[in-house]
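The structure that follows is given in the form of structure tokens.
The complex appears here minus one protein chain, its other protein chains still in place.
On to chain A.
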Amino acid sequence: MQKRSWFLNTSAFLGFLFLYIPIISLVIFSFNKSKLVTVWGGWSLKWYGELFNNEQIMSAVWLSLKIAFVSAWLAVVLGVLAAFALTRMGRFKGKMLLSGMVSAPLVMPDVITGLSLLLLFVAMESLFGWPAGRGTLTIIIAHATFCMAYVAVIVQARLSDLDESLEEAAMDLGAKPSTLFFLVTLPLIAPAVISGWLLAFTLSLDDLVIASFVSGPGDSTLPMVIFSKVRLGVTPEVNALATLMILIVAIGVTVAMLQMRRKEKQV
């Protein structure tokens, strides 16, 4: 192996330090015995125990998982459809514009997405009485909306790499378009679909801003509960919770990356 210069080593080290010191300190303090968040009182798992006994937090965890699960599926279905439409409609006027518009929610500030969805839900309720009030359903719809963009972008990249003669070969061998999709196309884009699903799941789990806009009084997702708790002062329980969330997200992202890697190796 070639010897790297000290400059590169140091800058890499400093960069990672800058990124991960806050997270590492949070993880360490989650094992703190002391009740005071900033004072070290020895190692303990007590706050993890307290966390699991805290009903408010646990019900928020459950709600968040439920929302993330449902909205991830919705986002995958809609995102795959959008990706198909954009890659398979051939060239037409305004295709660039539409492609751009699909990915625009990726860079749209959450505040704007949240606000516009809130306005839409309110208008819809007063026009046709659906969705009645705001709560779990509206959060799911909102999350599916912005996660769909991520799924569409990932799947679109995979679809446009796909050799179209594979589908032609399947047709040539007697597969009708419907069978062809499930036997050939879907297995081939599966890595992208899976990583899109995982990404959507994690994004939904993380979201605070959009959920705050579109949720009702009774339905608080986990990030909303944490945020309101922190405003009253950070408790060691929140550290423990945050550590667990980091773990879940890290697993999700790793699996998604491995899926993407597998796809590259396969073709």
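Here, a contact is a pair of C-beta atoms (placed from the backbone, for glycine too) under 8 Å apart; a residue touches a chain by one contact, two chains touch by 3 or more; residues count from 1.
Methods note: contacts and distances are computed from a predicted model.
Peer 1: The chain that is not shown, which UniProt protein name from "Spermidine/putrescine import ATP-binding protein PotA", "nitrile hydratase", "Sigma-70 family RNA polymerase sigma factor" or "Spore gernimation protein" does it carry?
Peer 2: Answer from the record: the omitted chain is "Spermidine/putrescine import ATP-binding protein PotA".
Peer 1: One chain is left out of this view; which of A:Val102, A:Val184 or A:Ala256 touches it in the full complex?
Peer 2: A:Val184
Peer 1: In the complete assembly, which of A:Gly174, A:Pro217 or A:Gly233 touches the absent chain?
Peer 2: A:Gly174
Peer 1: Kindly note down the residues of chain A that lie in touch with the hidden chain.
Peer 2: 163, 165-166, 168-176, 179, 183-184, 187-188, 266-267
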